[in-house]
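Here the complex is missing a single protein chain, while all its other protein chains stay put.
Then we have chain A:
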Amino acid sequence: MILSLVLRGSVFALLWWALTEGNFDAWWLGGILVMAATEISRRLIPARTWPLMGLLRFIPFFIERSLISCVDVAWRALRPGLHIDPALVRYPLRLPEGFPRIFMANVVSLLPGTLAAELEGSDLFVHVLDGRSNYWRELTQLEQRVAQLSGVCLHAIPGTASRQDGS
């Protein structure tokens, strides 16, 4: 509990330091704001354990996919002709409710050729730029990564395998 408060406070103090570019003239204001932010975060975000390894492994994956995604969309935008074949697909999420699902919905839009259109219960509606691309593998791979990141196990749900074959 104390450790969690100290950690939160340190993160906010670090943010203040970066925002003021290392200038400590207004340290008293920073101190008040850091304490207020710590208290607000304690009320809004319950204490949870962060799998550090999962987080560290997620960053290179995220950067790699973002790079591919941008080059892909830039190439489709710039080359002559319209090289897209869009589709709206339903992806049944295996992730638990709350943070993992919201995180997944946010990151989907930055992956190659996919865009989260709506999160409805356990279904994520995804707009794909090219229905012929391997977007399903992209989505399952991301879901696996998000599960690792939030420290949960994914179990197969009925119907996933057949959908995978059909797409």
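Quick note on the criterion: a residue touches a chain if its C-beta (ideal position, glycine included) is under 8 Å from a C-beta of that chain, and two chains touch if they have at least 3 such contacts; residues count from 1.
By our rule, contacts and distances are computed from a predicted model.
K.L.:
Just go with whichever of "Multicomponent Na+:H+ antiporter subunit G", "Nitrogen fixation protein FixI", "Phosphonate transport system permease protein" or "Biotin carboxyl carrier protein of acetyl-CoA carboxylase" UniProt uses as the name of the absent chain.
P.N.:
The record for the missing subunit names the protein "Multicomponent Na+:H+ antiporter subunit G".
K.L.:
For the chain not shown, which residue from A:6, A:19 or A:40 touches it across the whole complex?
P.N.:
Counting the whole complex, the residue in contact with the absent chain is A:19.
K.L.:
Give the residue, chosen from A:7, A:29, A:56 or A:77, that touches the chain omitted from the document.
P.N.:
Looking across A:7, A:29, A:56 or A:77, the contact with the absent chain belongs to A:77.
K.L.:
Mind listing the chain A residues that contact the chain we can't see here?
P.N.:
14-15, 17-22, 66-67, 69-74, 76-78, 82, 84-88, 105-107, 109-110, 113, 115-118, 125, 127, 129
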